[in-house]
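What you see is the complex with one protein chain gone and the rest in place.
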Amino acid sequence: MFSVTVRDHLMIAHSLRGEVFGPAQALHGATYVVDATFRGEQLDDDGIVVDIGRAAEVLHRLVGALTYRNLDDEPDLAGVNTTTEVLARVLADRIVEAVHAGELGGAAHDLAAVVVTLHESHVAWAGYERAL
Amino acid sequence: MFSVTVRDHLMIAHSLRGEVFGPAQALHGATYVVDATFRGEQLDDDGIVVDIGRAAEVLHRLVGALTYRNLDDEPDLAGVNTTTEVLARVLADRIVEAVHAGELGGAAHDLAAVVVTLHESHVAWAGYERAL
Amino acid sequence: MFSVTVRDHLMIAHSLRGEVFGPAQALHGATYVVDATFRGEQLDDDGIVVDIGRAAEVLHRLVGALTYRNLDDEPDLAGVNTTTEVLARVLADRIVEAVHAGELGGAAHDLAAVVVTLHESHVAWAGYERAL
Amino acid sequence: MFSVTVRDHLMIAHSLRGEVFGPAQALHGATYVVDATFRGEQLDDDGIVVDIGRAAEVLHRLVGALTYRNLDDEPDLAGVNTTTEVLARVLADRIVEAVHAGELGGAAHDLAAVVVTLHESHVAWAGYERAL
Amino acid sequence: MFSVTVRDHLMIAHSLRGEVFGPAQALHGATYVVDATFRGEQLDDDGIVVDIGRAAEVLHRLVGALTYRNLDDEPDLAGVNTTTEVLARVLADRIVEAVHAGELGGAAHDLAAVVVTLHESHVAWAGYERAL
Partner (left out) sequence: MFSVTVRDHLMIAHSLRGEVFGPAQALHGATYVVDATFRGEQLDDDGIVVDIGRAAEVLHRLVGALTYRNLDDEPDLAGVNTTTEVLARVLADRIVEAVHAGELGGAAHDLAAVVVTLHESHVAWAGYERAL
């Protein structure tokens, strides 16, 4: 199995609903350093899993649609508890949409999985893996 | 599959038994930067795999029970060759015990696996994954 | 010159005032990974610049007083544009107060400088150095 | 499942063939920070997956055979488009040959997989996993 | 003293002239992860040392002018032995030119120094500091 990963980041405000979150129920924020991994069993004729340039562009566009926002006010995330796990899934789902829309090019047709990891600090991170 | 990881560290002395270890057969020591990963197929109603605060507390307590020790003298590790692989398993097993004892809260009931990775330097690390 | 550094982090919401900040004028947030460095020309009789345990505790208390907050609503920061540079100075000033109040112990009497560095992402950080 | 990873690096020149590579079709170069991971279900009697010292030596020899070269001129890589994915496979295959030749010692007999990850910058990396 | 740092990278081929470089006299290459630090004694009215957005743009343009090249063929570097130290100075000088040309905005008028650090691997880096 091959994999390619690109890294970007986003900076958001949000609050979390549920007693389990303790002080994080208050409005606060986070930088998420985001790793998007593309897995595939085969390389294409160019010797790649995915066009890494396109992968970086798609990731940059997707994190750009969320960064410098208060996620509590985002219509697309209404009713969503934006935990790190949930945000990883949101980004993975949007990347998969971009794959299906052809935005990552022909090499991406045979992807086996997409994994998104969000680092919220130097001591905590969360991820979501979605098979294709 | 979702995952959540928390990081902590411990600093110990020990020696390793076996010719394969060369100079590491002498009493020496290590800092292990420890990553504990919790994997699960589902999020609970709060949108989490595991309560990250409790996960960090449990990890901190477990590494606290080993740090600033000479592992050669630990009764719990008598007869154990405390390689990085073995210590990763010891910590993973203790984390699983904590999960079963309910110390990580209700979200942890559906965990699929626990992974512990011990970084012994900037150029070497080892890990152990245990299914639940 | 000797130095000792301890690392912690805080997660906040805030907005920045001024056209120069572009989209960061909106309410958003950040994780700051915080490095506090203590510099001194001499070691004390124990062979330390500062009690690293106390240094970590003081830093943890000071970042704890800001984390999980919306800095726009903090009375202590009213009228302050909480750029990364400014927050580095705020934390450095509070550390120096703690040094003067004796909270870092006797070894800290001879400190030459305190430096605070705030990492706001994997590609940007800012710092403030204050002589003592 | 246990794993052990060792890290090394290599510095090469090369060019990539294919329009998808854009400016990287020109002769340029890269540092690859290389992580070689050895996975196994069992520990041997010494408590290890693989002799980490031998693993580091083998990796160092293999990256040494490529470093400070122009890969476009390497006879062994003639006709190969040396993308990061392809180089990860080349190194993984050579590590597996070394395992089969007994260079990693007896503990390596029961390895389940070898994974090679090449970090080409702080924001991009690729890997190849090969089952044994 | 305040500081702000932004990070980017470039990937080049080159060879080094001089017996001291051993195998690095052959055509090879490197990824340089580049940190550009801006130091100043004062913050401007917005509370910044330098507009971090402009700083990142200027750094990206300057590394973009070198990346995906064979530095042995660059007219601007003819006769230059492109060691890591020398490349750090080249980039620092170009950043200072950009500061003087007003490309970093008004806040940059009072900069005290520019520092450029080039990481050539996980175990080696070099830098150049230039006072303004």
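Going in written order, the chains are labelled A, B, C, D and E, and every chain counts its residues from 1.
Please note the rule applied: a contact is a pair of C-beta atoms (placed from the backbone, for glycine too) under 8 Å apart; a residue touches a chain by one contact, two chains touch by 3 or more.
All of these numbers come straight from a predicted model, not from anything done at the bench.
Student: Of E:F2, E:Y32 or E:Y128, which sits in contact with the chain we cannot see?
Tutor: Checking the options E:F2, E:Y32 or E:Y128, the one contacting the hidden chain is E:Y128.
Student: Determine which one of A:R17, A:H60 or A:H122 touches the chain that has been left out.
Tutor: Counting the whole complex, the residue in contact with the absent chain is A:H122.
Student: I need the residue numbers on chain C that touch the omitted chain, in ascending order.
Tutor: 1-8, 43, 45-49, 51-53, 56, 105, 107
Student: Just checking the interface: what residues of chain E touch the absent partner chain?
Tutor: These residues touch the chain not displayed: 17-18, 20-22, 80-86, 88-89, 122-129.
Student: Since one chain has been left out of the picture, which residues of chain B touch it in the full complex?
Tutor: 7, 9, 11-14, 23-24, 26-33, 67-70, 120-123
Note that in this section only the chains that are shown with their structure count from here on.
Student: Central chain, going by Cα centroids?
Tutor: A
Student: Upon optimal superposition of chain D on chain E over Cα atoms, what rotation angle is obtained, reported to the nearest 5 degrees?
Tutor: So the copies are related by a turn of 180 degrees.
Student: On a C-alpha centroid basis, what's the spacing between chain B and chain D, in Å?
Tutor: Averaging C-alpha atoms per chain gives centres 27 Å apart.
Student: So, what's the distance in Å between the C-alpha centres of chain D and chain C?
Tutor: Averaging C-alpha atoms per chain gives centres 40 Å apart.
Student: Counting only residues that touch at least two other chains, what does the list for chain C look like?
Tutor: 122-123
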